[in-house]
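A single protein chain has been removed from this complex, and every other one stays in its place.
Letters A, B and C mark the chains as written, and numbering starts fresh at 1 in each.
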């Protein structure tokens, strides 16, 4: 019998010595240059961190490569950030340059700190998910190739967080990102009348539709369902419940773009991202239409926002009408909320740590 | 045959001469003292206005009394404001004092301008409405007796508008008032099984309940309905549709108090009022518990708000947690929104004239 | 019963605020209905419950609206208010009156009713408070005779209202009373003959101060505004400053969009950032004035909470010129009424209908292009229709 439920390795055994020694004693930090942090402890100790970008989807060879660097310069320790970046830490200032060199040699960028665009939180896409309305990794690659300099420098008004999800399940924090790309369907599910009776329960399938678009087939001899087209907003919830309702479609699928979300409680409470482009076609391998919009919004934000303003804070100050004017993104019916299934109750909850005692 | 559809008298025929002469030409105004305005025209003309409080429910003798004043000092013209106050206008400065004297002689207060508490917008109550969960006129009288000085002076941080409605139909602008009192039921409707089948249609009655609390009577021989108690939030919508479901109750009925609403677009967009006291008993003729809360909130607002801050703006700045702390009003389950029938959609609509071109 | 003990309502004659009980008593001396009303009030105070019954349909010939039927649930005790209907009389726009007109009205009501009234009801009508079924028609005839007509009730257009506007207000960007009078005359049929799913209210305010609370209470809200820059008289600004008026704290710091700047000498405005909220003008009426390219913002959907929760009106047409004969606004109104009439369920206000089937459908039907000014912000959810 193998053991089970052993849980993850104890993080304490994974810490570099300088971290163990100064755990909870850090006093302040500074960003020495993009991708390089210096944390100073109350004990007088210091730790230097070099942050490197990673494509998230990596081979074990890649992992071994970075282990080599960590073995050479960091006493065999490294960590990852909550956004897939790799962090090499050392108490020794002199090792910073060699680490940077070694990282660059692997073809990895150093940056992602301070007022930069850090790594893009993203998902599986066509690489692994059956739900995907678009891919994920290639979109990341296409955007980051274009915005590369914003990872390696810190010239934006504030942090800019991008997220990509290949369907509206939004694995990640798409719904609260400065900029986000989401895979969307725009055609109603095709009903597979042959398999539906075999694979799915009709009441459950009907109940899965938030807008009540699914009806029993009018012909009682057909044990299946039909979909009222004008009630469908392509959420794929029925497909999740019943595989006989495939919704993915070569022509209909594409991406939507959202903007203005944030998570931190700094200054303004967390905000949801909001729809800015309802639909752009899937155009592999580089989704140029999507990349162009992202680039444009970043440029206009960089030019117009005040120092310290996140994307959403900037838009809130100048108004959405100004945002659409500046970006020349057309404002359409789709931008106007009409999803009545959502109640107003959660909007009253205090979704922030900001409050007075 | 009588004529019909003649419409109201043409307002042009009702205007005092100085108004007709200077229509659309007013340049600026000042408040000379509480209840007295001076408007100056581009023509150099002036008009003085004396504003007097009224109980809204008046006798024709009262109307004749004020007509006497208007005949004596205002060339036979007068007007009412959107909050039931009476306005006497004259181009002649010297008539201001005599008008004030005459108004006071009728027992009417002069005031309601600027940073005052103007007249209370209110409704019929037990004087005329079958829906009433409380009365209206006596509540107004009780509050205004207590806050009288705030009508006749202008010492508050900003305008303070109070509204009273005798049921949640909220005839008036209760839902957007600085302070508001609303009649509420807190007992489920009593089903009159005898008359229900005669007076009401069962499907319509069931459909009228927003929370689905109304069910067919389990005994099929009884053509009536039952109510699931824990689903009922006492809205009386069923009673509006079906008189066999009386909801008014001597013990259960009472008032709730709301705060922080506003209508004007000045500075901040219009805001809804929010629940501060879920329930106080009906205690005629003067509802002392209710009056005490209103008075306390006004006092604390007057003491704590910054100059120019409406009640809602003040609370928004200091936070609701501070409001409850300062007023010592207990925060309860009832304050937390749980009305899921309301969708979030209207919250995204721009409910203000504030926007950029 | 009022004879035997000191009635509870007597207490309401005390205190400085004018007493409605005193008013009822004044009429009670000569009007039996008013006298019974006192009795009803006393009974209500004791039992803490209303004693009026669920309405009944009563009215005047040819109209369906304008009268609220009301019956006592204790007619044996209070025979003179056994039926006690109110008549809603449409006021002249802006609520200006000659005493002559008012006195005539009093005379009619002396004759046919309780002699009790509301000046005015919350919608803006003159409320003639309580008459019998028998008197309704004769009273109406007498009203017509002296030049008054009924307002709305039931599923019709309710009596439209306007702020005082240019009659006595320097802020007015539109002629609110004139627009409202014109619309009231135009829609007489729709006001008097209920045919819509529910009530429909129209209100006009001359500027964003919204002194008739239209945004909160009107299905169709007309609010004056301007397209160019507000006018600044720098000399007058200096006067304010000289008088010790704190321009920075009271005005500049409170501008919602930071559109103003005061360097101690000149008040500078970034017109593209001004959202015409009126605040600065309100505070310095001698120095600041609305711009000259004036018109209205049209908003839609305001209403009380029954049953989805309250709505504030929201922007439908950011800017519309407002010149007589107000053709554009009338056409829009007719389109809205027709669409609502066709699509609305019973007791569904226009806002609820729009929410239910989606603003996009409404905009299409109106032929209005969606613009960002209609919303505070775009949707957050990804549940998007592409039909």
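What we mean here is this: contacts are C-beta pairs under 8 Å (C-beta built on N, C-alpha and C of every residue); 3 or more make two chains touch, one makes a residue touch a chain.
Everything quoted here is computed from the prediction, not taken from an experiment.
Shown chains touched by the hidden one, complex as a whole: A, B, C. Residue A:235 is the one among A:181, A:214 or A:235 that touches the chain not shown.
Residue-wise, the contact with the chain that is not shown comes from B:339, picked out of B:148, B:199 or B:339. Screening A:169, A:186, A:205 or A:224 for touch with the missing chain picks out A:169. By the touch criterion stated above, the residues of subunit C touching the omitted chain are 305, 309-310, 380-383.
In the full complex, subunit B makes contact with the omitted chain through residues 168, 170, 175, 182, 184, 186, 210, 229-230, 232-235, 256, 260, 272-276, 278-279, 317, 319-321, 323-324, 331-342, 344. Remark: the residues of subunit A touching the chain excluded from display are 2-11, 13-16, 19, 23-24, 26-30, 39, 47, 49, 53-64, 67, 70-71, 76-82, 84, 86, 89, 107-109, 121-123, 125-132, 135, 137-138, 140-142, 144-145, 148, 151, 168-176, 210, 235, 237, 239, 243, 248-251, 253, 261, 263-268, 270, 272, 282, 284-286, 307-308, 339, 341-343, 345-346, 348-357.
Keep this in mind: only the chains that are shown with their structure count from here on.
In terms of the distance between Cα centroids, subunit C is separated most widely from A.
One simple way to say how far apart two chains are is to compare their mean CA positions; for subunit A and subunit C this gives 48 Å. Separating the CA-averaged centres of subunit B and subunit C is a span of 12 Å.
Multi-chain contact residues, meaning those touching two or more other chains, occur in subunit A at positions 319, 321, 336-342, 344.
For subunit C, residues touching at least two other chains, in rising order: 257, 309, 355, 359, 372-379.
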